[in-house]
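In this view, the complex is presented without one of its protein chains, the others remaining in place.
Chain lettering (A and B) follows the sequence in which the chains are written, and residue indices restart at 1 in each chain.
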Amino acid sequence: MNRPLIELRAVVKKFPADGGAQVSAVDRVSLSIQPGESLGLVGESGSGKSTLGLLMTRLTPVSSGQIIFDGQDITHLSDDAMRQLRSQIQMVFQDPWGALNPRMTVGRSMAEPLKLHTPLTEAQRLQAVSDLADRVHLPKASLQRFPHELSGGQLQRVCIARAIASKPRLLVLDEPTSSLDLSVRAGILELLDTIRKETGVALLLISHDLETVELMTQRLLVLYLGRVVEQGPTREIFNQPAHPYTQTLMSANLPADPTVVLSRLPNVGEIPSPLNLPAGCLFSSRCPLVRAQCQQAFPAFLILNGSVAHSNVHEVACNRVADASHWLTRTHQNS
Amino acid sequence: MSAEAASPSHWLAYPLGLARRSPTFVVGLGIVLFFLGLALLAPVIAPFNPTQSFSYEVLQAPGGRFFFGSDGNGMDVLSRVIHGSRYAFGIAVPAGLIMVGIGMPLGLLAGYKGGWLDEALLRTLDVLRAFPTIILALAVVAATGQSLVSMVVVIGLLDSPIFARVVRAEVLTLRSSTFVKAAIAVGNPSWRVMWVHILPNAILGATAQLPMRMAWAVRISATLAFIGVGIQAPTPEWGAMIRQGAEYVITGEWWVALFPGLALMTLVLGFNLLGDGLTDLLDPKRRGVGK
Partner (left out) sequence: MSLLSVEDLHVHFIARGINNQLRTAKALNGVSFTLEPGQVLGLVGETGAGKSLTALALLGLLRPPAKVVAGKIQFEGQELGLLDHPGHRSPRGKSITLIPQSPKTSLDPTARIGDQLIRIQREHGQTDTAKAHARAIEMLGQVQIPDPVQRLKAWPHELSGGMAQRVLIAAGLINSPRLVIADEPTTGLDLTVQAEVLDIFKRLVTANGMSAIIITHDLGIVAHYCDRMAVMFAGTIIEEGPVNQVFGAQTHPYTQSLIASTPKHIAQHGFASAVGSPPNLYDLPSGCVYKDRCPKAQAVCDTRLPTLDLGPGHRVRCHLPNPYS
């Protein structure tokens, strides 16, 4: 197995909450991304997926755990050293309007990473920005405009261009299409796909939209209340979601096709407050298959397919995998 | 989302558009510019030398030679009022510059870095809030000698923490915005984040405060002069003029105090309206143009 591009080892992020308590937005999450791989992070509110994105780019410090980038422990790297490394790890945010300095032309915003990380002259930077605009299909006239003058789709292209300018090896995308119109989303996804194929950059796609993740990623992590409950090849997880939460999540998806018959899983209540987590398995308060054992400790990961030596292992944190009793019965429902 | 509308077809179109969106701004600007004009053109438009004393025409009522009348020293009130605007701006503008020069970096650092600097600023503000500023100004100016320069410096210094607080508030809001996170993510060092990303955006919100502070500067310098500290007669400063005129109100010579008083009031109003209007214009971004 190759050395992973980036590895998170038992990363924890706590936030102070009312009354002096601490909430774990991310709790002992371990993951790794191979060079050129696209990994998806899926989860609902409180899952910690956005926090993971911030942790990975060190925009917020970890409470405990380690981040290893290309073999180097960057968990507590100094701000100065981290700055240089930032050319390698870039981020695209959910809100394209908010992610750009409103007082800078988009051309200048795109040139910034070049100014910070490369020795190019001003003229060379102008040329590079022009090339970037071509690559992301942005009309050159837009470069002189300010963010408020462009549409959401164009702005997201600007953000992507800015993110790839320094030729990073890892691109973290936090809900890159959620704020955009339907017809614009496809264009952005296509752009990201092209970029990955052309440059070999690794992608971390954080999203709540299952179909987007299914299309764009090779491997998938399912998060629930800050912990990983299932991870493995995307294809496998979508074909046969193993964890009861994953099964519930997938069954709630509404495909844009009225001929698809929905197979619904029974109503399982709402996500508990992070201040009031269930004991043991975090899903135990809602799981139809819960047993006494589930409330004693968070289940260990059990492997369904593949082996740990290979990065495409499919593992699930559920006590019922051992005796294959982890399948929820579905009720078919006509729309 | 299209680009901005095409250029106006008539030269009045833009000012009219502005007037529609914020009449307050236009009126305020008009007043301030009027007095600025007076200040700049004073030697040309004032009918008399402001300190020229016509000993035989003391306390003349308005009309005739002296449009606003003459004061107790036989000096033309109109000319003195016109020249008074020089002092008003002569104090407000340098004091404003000091205020920005100190307050802006102070607010920026305090807001971005926090720490002891922020604490120090907040405590200073607490002291200023508890202390009547007039007394403080009075004490300092009286102690440092009653000159124009000391007035300017004191007012500028007193204004700085207040301006710094406004800048600090803007910076705090901006610090948690996405584009600042993005700027850090791209690899900007702290100083660039502050200088290139936060400052230009913080200035906008703070700019509206500037005219308010200038209004205060004008008012307080007049107040100090009125009390008897700082500039004194025969210098044609409005506060000093009102001080002199106050004595004559009882005996019926109302014009000596009224005209400088009106001028003072109008200019301060003008600055306040300007500040208000600026807030209007800057706050809901381009409302009415539509997207």
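The definition used in the following text is that a contact is a pair of C-beta atoms (placed from the backbone, for glycine too) under 8 Å apart; a residue touches a chain by one contact, two chains touch by 3 or more.
Since we're looking at a predicted model, the values are computed, not measured.
Contact with the undisplayed chain is limited, among A:Val12, A:Ile271 or A:Leu289, to A:Ile271. For the chain missing from the display, the contacting residue among A:Ala10, A:Ala81, A:Ala186 or A:Ala322 is A:Ala186, taking the whole complex into account. For the options A:Ser87, A:Thr248 or A:Ser285, the residue in contact with the chain missing from this view is A:Thr248.
For the chain left out of this panel, the touching residue among B:Arg20, B:Arg65 or B:Arg129 is B:Arg20.
In the complete complex, the residue from A:Ala123, A:Ala141 or A:Ala256 that touches the missing chain is A:Ala256. In the full complex, subunit A makes contact with the omitted chain through residues 44-45, 137, 151, 154, 181-187, 189-190, 193, 208-212, 214-216, 248-249, 251-260, 262, 264, 267-268, 270-271, 335.
In the analysis below, only the chains that are shown with their structure count from here on.
Residue ranges on subunit B touching subunit A, taken from their complex, read 1, 3-4, 177-179, 181-190, 192, 196-197, 200-201, 285. Interface residues of subunit A, counted against subunit B in their complex, comprise 57, 59, 79-80, 83-84, 86-87, 90-91, 93, 95, 98-104, 112-113, 116-117, 145, 148-151, 159, 162, 166.
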